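This report refers to the structure that appears directly beneath it.
All protein chains but one are shown in place.
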Amino acid sequence: MNIRLLSLLVCAAFFASLAIGPAPITLGQIVAGDPVARTIFLELRLPRALLGLIVGGGLGLAGAALQGWLRNPLVEPGLIGASSGASLGAVLALYSGLAITVPLALPIAGTLGAAAATGLLWSLAGQRASATTTVLAGVAIASLGGALTSLALNLAPSPLAALEIVFWLLGSLADRSMPQLTFALPFAVAGAVLLFTQARELDALSLGDETAASLGVDLGRVRIATVLGAALVVGPAVAITGAIGFVGLVVPHLLRTNDRQLPSRLLLPSMLGGAALLTFADIAVRLIPTPQELKLGTVTALIGAPFFLWLLRDVQRRLP
Amino acid sequence: MWSLLFRRFAAKANTVENWKKRRLTWAITAATAVCMLLYTGAAAASSLPRVMSLNLCGDVMLALLADRTQIASVSYNGLNPAFSPVADQLAGLPVNRGRAEEVVAAAPDLVLISAFTQPATKLALRQLGVRVIEMVDPSDFDAIAAQTQSIAHAIGQDARGDETVAQMRATLAAVDKPKQRPLAAILHPGGYTEGRGTLAHAVLLAAGYDNLAAREGITGYAPQRLETLVAAPVDLLLADVTIDGGAPSLSREMLNHPALLLRFATSRRAALPSRALTCSTPRAADAVTALASLRAQ
């Protein structure tokens, strides 16, 4: 699946997402200036579709970058605890009221949470640990993040907070708004740029830490750039949509063809693939007839978790 | 319980061998008997059963129907002004947290519980042989009247019960019936609405509105899709803004979604009188009056 095809898929997903929803609005109504149709389109459909692209693309890109950096095909933002850390940061900022006085506090808190979790993973497992040790550490950190998020929600001033844990743990794109999107966007762009600048260094890392260092790679700089880049891409997104898992795991793996084994070759395709996958999943969520709209993270977990188990077996068979 | 203690005491007295001890024991028994008589005598003189409520709805009923001296204790929710319409009235009364031990300690004649009382608590109360009335949540005013009167009867306040019901019916009758019913939509935090079969629905109808949720075929407390809400020809949005005391949460954010703000200018938005609607009590009639007056504007 080449870049052109992926781009087409992304466009198709985007337009389909704009067109699907419970209210029967038509293009004609929007163009004619019908205020209700325009409100629905501009304030509900458009932010949802755009967020699908931004969050999905970010998760795919971050997944590919983290896999290259840790030399481990089993990692992705959700599994290493970055998404849980971001949830925790966002919950602390939102429910304490900080995000109301300082709106930027929300995406920043998400970024800090994601960075802290990833940094913690690196210090626990580092880059010399085996694939399974890294995943174990990640699962531990993710569990801790989830538990602390739940605790924070229980202690929050609002009596409704404790009921909102499902959103933070499973994620949803439903009824997000344009102002929220415009907050996440600059962070996502900055993070993506940062990750793309590390492309060649990630390639060199395939040879191992010391060899890469002998080739002139500044290991510390790559570490900071990758952790920060992934945190910027994942953190603010999670602050708006909750933690959506497995996209960063499934997409790079599906796209890792013979030609694209080098991390640098996988970054852009993973970004496009993630955008398409998440948007299509979000469309599915709107079409599946459950009484309450399914949480997006449920769908990605239903796809991703069995996939992860299969991948784990595959990896264990190939590596010692 | 008292008779049991008395019998045990009396039996023990008979087995004491030393005649001095025996005389002392009989003296204590006699004194206890006199105290008991005095006590029951006092209670008999008051003759109204002591009542205890373990939940908010029971608290409201007691506030409406019972004498203050009858009330053994009320639940802690009853004194929370965020969702209790009778918080001021109940201030100063002993408070309980709905546990069986507290019931035993207070020793009331009657306990008001609800369907949501913990099953373990209900079981414990049953095993202790405490007299319990389990309240329901009727969703129409006739059923509310019936429950009010039956509780009033149980606590010895039949007259007040009838009075309260009559007042409720008068309030409802005073609402003018409109030629055209405006369409109202209820939005609770988190995107929930109230469809057919709920008290809120009955209140809306009584206040002269149509309920968007009912028109969509929704029954009970169920999710409302934001898009559908925005697309429908709703005249009045009733947002539940008081339940969380204004503390920040995702649900509260949703109530301020740009789509809602654009679609519903301030003239077409109002706060849902949620305190009056939390429990199925005659107080719900106040909500009807409040909503009907909005129609006039």
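For clarity, chains are labelled A and B in written order, and residue numbers in each chain start from 1.
Just so it is clear, a contact is a pair of C-beta atoms (placed from the backbone, for glycine too) under 8 Å apart; a residue touches a chain by one contact, two chains touch by 3 or more.
Quick note on the criterion: contacts and distances are computed from a predicted model.
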When one chain of this assembly is omitted, its UniProt record names it as which of these: "FAD/FMN-containing dehydrogenase", "ABC transporter", "Fe-S cluster assembly ATPase SufC" or "Glucose-1-phosphate adenylyltransferase"?
"ABC transporter"
Considering the complete assembly, the absent chain touches shown chains A
Per the whole complex, from A:Ala213, A:Leu254 or A:Ala284 the residue touching the absent chain is A:Ala213
Touch with the omitted chain, as defined above, among A:Thr101, A:Ser123 or A:Asn258
A:Asn258
Looking beyond the chains shown, say which of A:Arg48, A:Arg71, A:Arg176 or A:Lys295 touches the absent one.
A:Arg71
Counting contacts across the full complex, list the positions on subunit A that touch the omitted chain.
71, 200, 203-208, 210-218, 258, 261-263, 318
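As a working rule, only the chains that are shown with their structure count from here on.
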How many angstrom between the C-alpha centroids of subunit B and subunit A?
46
In the complex formed with subunit B, which residues of subunit A make contact?
21-25, 36, 39-40, 43-45, 94-97, 99-100, 156-161, 163-164, 167, 174-175, 177-179, 291-293
Would you tell me which residues of subunit B are touching subunit A in their complex?
189-191, 222-223, 225-228, 230-231, 243-245, 247-252, 254, 257-259, 262-263
